[in-house]
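Here the complex is missing a single protein chain, while all its other protein chains stay put.
Labels run A, B and C following the written order; every chain starts at residue 1.
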Amino acid sequence: MIELILGKYNYWVYITLMMIGFYAMIEKENLIKKIIGMNIFQTAVFLFYISIAKVKGGTAPILWEKEGIPYDNPIPHVLILTAIVVSVSTTAVALALIIRIFKEYGTIEEDKILIMSEVSGKQDSTENSKFLSSTSLLQKGE
Amino acid sequence: MFDAVATIIVFAAILVLYRVIKGPTIYDRVLAANAIGTKTVVLIALIGFIYERPHFLDIALVYALINFIATIAILKYQEMGRLD
Amino acid sequence: MIDLMLLLFLVVCAIAAVSMKDLLSTTIILGVYSLIMTVVWTRLNAVDVAFTEASVGAGITTVLIIAALSRTKREEEGQEYGMWSKLLNPQDLKLTDKQSPLLWLTSLFIVLITGAVLIYGTIDMPDFGDPDAPANIHLAKRFIEESYEETGVPNFVTAILASYRGYDTLGETTVIFTAGISLILLLRRKSYICDTTIKEKEMKEHIVIRTISRILIPFVQLYALYVIAHGELSPGGGFQGGVIFGSSIILYVIAFGLEEGRKVRIFREMGDLLNSTGVLIYAGIGVLCLLAGGAYLEYDKLPLGSEKMASSLGIYGIEIGVGITVAAVMITIFFITARHER
Partner (left out) sequence: MTLTESLPILVIIIPLISAIIIPLIGRIDKSIAFAFVISANFLSFIISISLLNTVMETGRISYWLGGWEPPWGIEYVVDYLSGFVLVIVSFIAFIISVYAKKSVEMEVEGEKILPFYSIYMLLVTGFMGMIITGDIFNLYVFIEISALAGYALIAIGKKRAALIASYNYLVLGTIGATFILLGIGYLYMATGTLNMADLRERLPMLYDSKVVLTAFAFITVGLSLKLALFPFHIWLPNVYNHAPSVVSALMAATSAKVIAYVLVRIMFSVFTMKFDLEVVPVTKILLFLSVIAIIAGSVLAIAQTNIKRMLAYSSIGQIGYIVLGIAISNQLSMTGSLIHLLNHALMKGTLFLVVGAVVYKTGMEDISSLKGMGKKMPFTMAAFTIGALSMIGVPLTVGFVSKWYLALGALKAGMWFLVFIILVSSLLNAVYFWRVIEGIYFHQKPKVRSQKSTTKDSIESLKPEIQNQDDAPVGMLIPTLILAGLCIVFGIAAFIPVSVVTPIVNMLLEV
């Protein structure tokens, strides 16, 4: 048991980080806070990938004249470089959306936006929003 | 030896982290964050030294060169409320 | 020891960032989180990833969030009641649907379930750092042993990134390009009136920042070019160099004001063209390989001297393409998000 915990400590930490980010993403009302949660959520996954790549006593995967030392696995590094770029792009698009939302609604709090949409969009109130919101917490928008 | 130094630097960073989280003003936080940034530069250089790989210095150099952009952005926003 | 401390540091930062009300403070903490993440990655020997995190985390992400804050709101509202009081006396509060304790519990439940599945999956994992784990044997072994011979690139990460999995990198550049075009689509107005309430004079008072920026920017740009050109030998490459170059322009704009930045002619008139140019260079090199009789992105087949030479030049070419697109898109994104309209 102790071995299980100590041998994989990186993985436990990544799970913790991921849960923190995930919680912020689905529970916080503030739209920017959600994006910050999203960033933590994604970096946690990156940490998982990079942890796979580590080899005990290994060195950075750049050719080195010293013989006999193992290199760390370069593949997850490559994958995560791509994933980081994706993450930055998603953040940029999300922030642009938030700026537009603030312009239109004057707030970036989700609950307030929900109320405003309910007032303005009477036509859509016929859809069973009650049914949906009780079946899932992810019900948003009008 | 160097491991011990690295550990001490991380410990120092944790001390500063208290100020980042506690605040109370933005200036405290920015200053503390900047201190952590400086420690990071040292730490990365040190890790490179421990591992005997000079490539790590490049990363330290990036921080040394552009770490303060964020600081200036934060302070400009704090003072003027905008970045442009 | 040091690793555990760093990881603990990350968790504390994450919790603080999520629970703090002032969004500017949250952004600062996110910056610190990214700093420590870089250290964790250098500890794990992921030099290239650390480099990317350093260039992205130190500049772009923080600056973009602040730009978004400056055009929206700084304080997180609502939720002045703690989670527990929400749960214990819900009747005291005026709650919208989303705030009700039932939903709060549901989201906590979802998070915990996900966590439980992850913990369940971790039990069977090979131990951290196990050299005999399948991940470190199958593909990785060949890359480490033969990629230098095959591509002539000493940095294995760059070799895989640009050659073996070069197509992923084209996809990555396309993602950046997509983000740039998306922001143009979402936020840009041709007929905008720039809000110039901040007078030139006000910024002129900050003589220290201006002077330092003026001195430093050429060095930052030079370093960016070095990172792009030197990606084969050391950490870094097109993306990182592009971000650093973009950051230098962002620094200029922050120190001197956007109107001053727009005077840089190449960005005013050519910004959009540059966005496309970089990806076009990348995709075009691929097409050239096709025309030269190889597979897509098979640099060896390019008629540029020996195979190794062609491969090396091909990789340089795509790194430059990536660099151009990334720098141009970063600048575009910043210009679009930071600009206040009247």
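Just so it is clear, contacts are C-beta pairs under 8 Å (C-beta built on N, C-alpha and C of every residue); 3 or more make two chains touch, one makes a residue touch a chain.
Small disclaimer: the values here were computed from a predicted structure and weren't measured.
Note on the chain not shown: across the whole complex it touches A, C.
The missing chain, though absent from the display, is touched by one residue of C:Gly31, C:Gly59 or C:Gly166; that residue is C:Gly166. Here one chain is not drawn; of C:Leu30, C:Val49, C:Leu103 or C:Leu118, the residue touching it is C:Leu118. The set of subunit A residues touching the chain not shown comprises 22, 25-26, 31, 34, 38, 41-42, 45, 48-49, 52, 75-76, 79, 82-83, 86, 89-90, 93-94, 97-98, 100-101, 104-105, 113, 117, 121, 123-124, 126-128, 132, 135-136, 138-142.
With the whole complex as reference, residues 117-118, 120-121, 123-126, 133-140, 142-143, 163-168, 171-172, 174-175, 177-179, 181-182, 184-186, 188-190, 272-273, 275-276, 279-280, 283-284, 286-287, 290, 293-301 of subunit C touch the missing chain.
Everything that follows uses one rule, which is that only the chains that are shown with their structure count from here on.
Chain centres here are Cα averages; for subunit A and subunit C they lie 14 Å apart. The distance from the centre of subunit A to the centre of subunit B, with each centre set as the mean of the Cα atoms, comes to 23 Å. Subunit C has its Cα centroid 18 Å from the Cα centroid of subunit B.
In subunit B, the residues that touch at least two other chains are 51, 53, 55-56.
The residues of subunit C that reach two or more other chains are 27, 45, 47, 67, 69, 71, 234-235, listed in rising order. Residues of subunit A that touch subunit C in their complex: 4, 7-13, 15-24, 26-30, 32-33, 35-37, 39-40, 43, 46-47, 50-56, 58-63, 70-82, 84-86, 88-93, 95-100, 102, 107-112, 114-115, 133, 136-137, 139-140. Partner subunit A is touched in their complex by these residues of subunit C: 3-4, 7, 10-11, 14-15, 17-18, 23, 26-27, 30, 33-34, 37, 40-41, 44-49, 52-53, 56, 60-61, 64-65, 67-69, 71-73, 76-79, 96-99, 103-104, 106-108, 110-112, 114-115, 118-119, 122-123, 125, 127-131, 133, 135-136, 139-140, 143-144, 148, 154-157, 159-161, 165, 168-169, 171-172, 175-176, 178-179, 182-183, 186-187, 233-235, 239, 333, 336-337.
Only residues 59-60, 62, 64, 66 of subunit A touch subunit B when the two sit together in their complex.
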